[in-house]
Structure formats: structure tokens, C-alpha cells
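Note that one protein chain is taken out, while the other chains of the complex remain in position.
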Amino acid sequence: MMRTAISILKKDLRMEFRSKESILAMWIFSLLIFVIFNFTFEVSRLVMLEIAPGLLWVAFVFSGMFGLNQSFALEKENGNLRAMALMPVDGGQIYVGKFFSVTIIMLMFEALIFPIFIIFYDLQLSLGMFRLIPVLLAGTIGFTSLGTILSAVAVHTRNQQILLSLLLWPLVSPIIIWSVTLTGMVLSGEVTEAFYPLLLRVGAFDVIFFTLSYMLFDFILED
Amino acid sequence: MSVPALEVLAISKDFGRIIALRGVSFSVQSGEFVSILGRNGAGKTTLLNIISGISRPSEGEVKLFGTDPSDRENKAKLAVISHEMFLYGNLTAIENLEYYSRIYNIPNAKQRVETVLNDVELTHRRFDLVATYSRGMTQRLTIARALLHEPSLLLLDEPFTGLDQHAIGMLITLLKKQKEMGRTILLTTHDLHTATELSDRYVVISKHKIVKDGLIADTNPDAIREKFFSADTGGIDL
Partner (left out) sequence: MRSKIDKILLIILLIAFSVSIYLIFQWVPQIKASNPAEQIAQRIFYFHVPSAWLGFLAFFVVFCGSVAYLATRNRKYELISVASAEIGVLFISLVLITGPIWAKPVWGIWWTWDVRLTSSLILWLIYVAFLMLRRYLPDGSKRANLSAVVGIIGFTDVPIVYYSIRWWETQHPKAVMASSEGSLAAPMFFAFMFSLATFTLLYVYLIRKRYQLLTLEDTLNKQFKEMEIL
């Protein structure tokens, strides 16, 4: 059953790692985000710490957008989207494959960006920081589960990148708002009792978005 | 008589302001080679999309091997060759073929991949990225990819467009071989010459309707040319 999804995932990762330049470019780009924000808002360290969680997510989300655009541009290139519609498999399986490849690539970017973030904003590493892992996972999955299906929608237009931003940003804003709140709690070390219920809520919406997209993906492939 | 490979029963595709097909009916027996002739925009591609289960007719019904074209078993029996490549430039020939053989769940995949690569004479380039291939080579690989899962029904949508002479010759040879093996083939083209050379039957579509359905053997190609093709446009003119 998962054969299709795994094949697609393997194929996507293989292609992604083959174009190492684009990974490097994306990493430099997120570096730039930190630099530019630093110059445009010349603020004290204290304020910087307050906006740091938001900044971190801006960098994450930009790298995520990049991955999403790339992912379906590859499929459109040689008519592969039509090839997917012709495959003797469930459209949901194709969605799962694409979802995992986009998510893994985004998480990889996050792993590359986070150390720089720590250095630039001189954050103290502590054991409590491990709480960031579920936060990043939940936020990223929310972003990519919606992003994957909307990217498959946007790829049918000529202005793919703009349209994906227009569709995805407003829809994913709740997830991002919550993720920023949660990240802020962990980074400031003020993990209140609201932390876990909120994290659970993000997780619940991840499940909703994923299931909905899984069910609707067949309609996107159909003409 | 056995179930026909393909039955198209009075289908129309008429959505919103778009009219693509109107009351098109025909059937194709197993092992037949049928050419669909028609001008660009006559509705040939829409017809193939409906037959391959990607698109739905707004009226009428299509039966592939007696069932709905969007059935998974039917999709596994079907291959489409068009001007689109259905290949990833950033993968090698062998990686492309291996990917599709996993998707189509092909037994003995390794051997099968080698066979089709050999058929299209690309074995020596199998470890090269498809992006480095010439156009003709890419087209040959496209054909190999389509034949990978040994489809019982081949749908060819203007497959000769943009091919070089070598690739055209190879495709014709391969198609003849497929026909000998008893595969059903449906070809859309505006090239009368290849249509008469390869097919048993021809169907002419004009302005979203079928205007002629006849056996190639019963017809003098010149008569078809005279009747449906005008010399000056080189296309079908009704």
C-alpha cells in the first residue's frame, strides 16, 4: 500500500540531493534573513530575544516555500503531473509521498538554520530546549500538509510561486501563530501549563489538514 | 464475441463554455490498431484523456475492458505516449525506469528495464542523466517507459511530433511489434501517411464529432486524402 508513497519519496530526495547548489542557496538565504532583520530593526538584545521566535519561523517558512515550489515544479516540467494521474495508484498515496519528501527537506533546512540562529542570538542551550523538537515537528507538518496540496493546485497556473503564497499564507497563519508562541515559551524558558494543550491543538489541526488533503488529492490530478 | 477492448458510448465533453466532444461513439476490438484523424482542436486529446480515465465525460460512458477507465486495474493495463516526456531530467535513465517499475509494481523489474532499454538502443547511456540526452534519445526513453509495464492498450497522442527520423523509424518498428503481440493500439495523428501504414481502421473527428469510421483496407488512401485532407493546408479540411 505504501509502495507508491515510498517510491515517490525516494525519487524526490534523490533529485533534491543531486541539486546541492539549491540547498546551499537556501541556507545562505536564511542567513540573509537574520542579517537583514538585524539591520532593519536596530533593537536592543532584549527586544531581539522577544522577536526571535517569529524571526526563526520566518526563516523556516521561507525555506519551506522554496521546497514546496521546487517539489511540484519538478512534476510539472515534463508532464509528470499527467503521468501521476495515469498511475494505477490512489491519489492519496501520491500525496503522502510528496508530503513526506517536502517535510523531510524542510526539517533538514530547519536543522541547518537553527545552529546559526543560536549563534547569532547568543541563546543558551539547555535541556529544556528539547521541547523545541515536538514544536518544530508539529508546526512544520501543519505547514507542509497544507502546503503540499496547495502547491499541487498552484502549479497549474503560470504564476505558481505568487499564487502558492497567496493561498498558503492566510490558511496556514493559525499554525504559524501557535508555533511562534510555543517556540517563544521554550526559548525564554517560560514553559507554562498552556504549553502542552496548545501543542496538542497544533497536532490536532495537523491531523485534520493531512486527512482532508489526503482525501481531496485525487480531485487535483483529475482533469 | 469477447468484450471489446474499448467501447466509447455516445460521450460528450461539454463543460461551461467549453465544447470538446459531442456524441462520440466507436469501439475497438482487442488487437486492433485504430488511427484517430483530426485537426488540432478537434477534440482528439480530450478523447484520449477520457479514455485514459484522467477526464470525465459530461455525458455518455466509456468502457475499458468492460469496466470504468478510472479503475486501477485498467490504469495498469494502459500506457500513454504523447509529446510530453513523463521523465525526470535530474534522474538517470535507469533511475527513471526503476521508479516507474516500482509504481507499476512490475515483477522482475531489473530484467524488464534492461529489455526495454535494449529495445530503444539506450543501454550504453543508461547511467546518464536524462537532462543530458538529445531530443531523439529522450523520446526513445519515453517510449521505453511506456512499454515498461507491457500495457494491453497503447494510447498515442501525436507521438511523431518533434521526433527525428531515427526515432520515428524506431517507434514504427516498435509499434508493429506491439501489434504482432496482440496489443490494442489507438493513435491520434494528423499524419495520414503513418496512419495508413500502421492501422487497420481509421476514425475521422471533425468539429467534435465523428464524421467517418472505416477500414483502411476498404479505402484507397488517395480517396481519404482527397476527401478529408486538403493539399494546401496539409491537414484535414471538411
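Residue numbering begins at 1 within each chain, and the chains themselves are lettered A and B in the order written.
One rule holds for everything that comes next: a contact is a pair of C-beta atoms (placed from the backbone, for glycine too) under 8 Å apart; a residue touches a chain by one contact, two chains touch by 3 or more.
These numbers come from a predicted model, not from an experiment.
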From B:Ser12, B:Ser35, B:Ser55 or B:Ser152, the answer for touching the chain not displayed is B:Ser55
Absent chain, residues of chain A that touch it:
146, 149-150, 153-154, 156-159, 163, 166-167, 169-171, 173-175, 177-178, 181, 205, 208-209, 212-213, 216, 219-220, 222-223
Touching residues of chain B against the unshown chain: what are they?
15-19, 55-56, 58, 207-208
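The criterion applied here is as follows: only the chains that are shown with their structure count from here on.
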Measuring centre to centre with CA averages, how many angstrom lie between chain A and chain B?
39
In their complex, what parts of chain B are in touch with chain A?
49, 52-56, 72-76, 78, 80, 82, 84-91, 95, 99, 102-105
For chain A, which residues are in contact with chain B within the complex?
3-4, 7, 10-11, 14-15, 18-19, 74, 77-80, 82-83, 85-90, 221-223
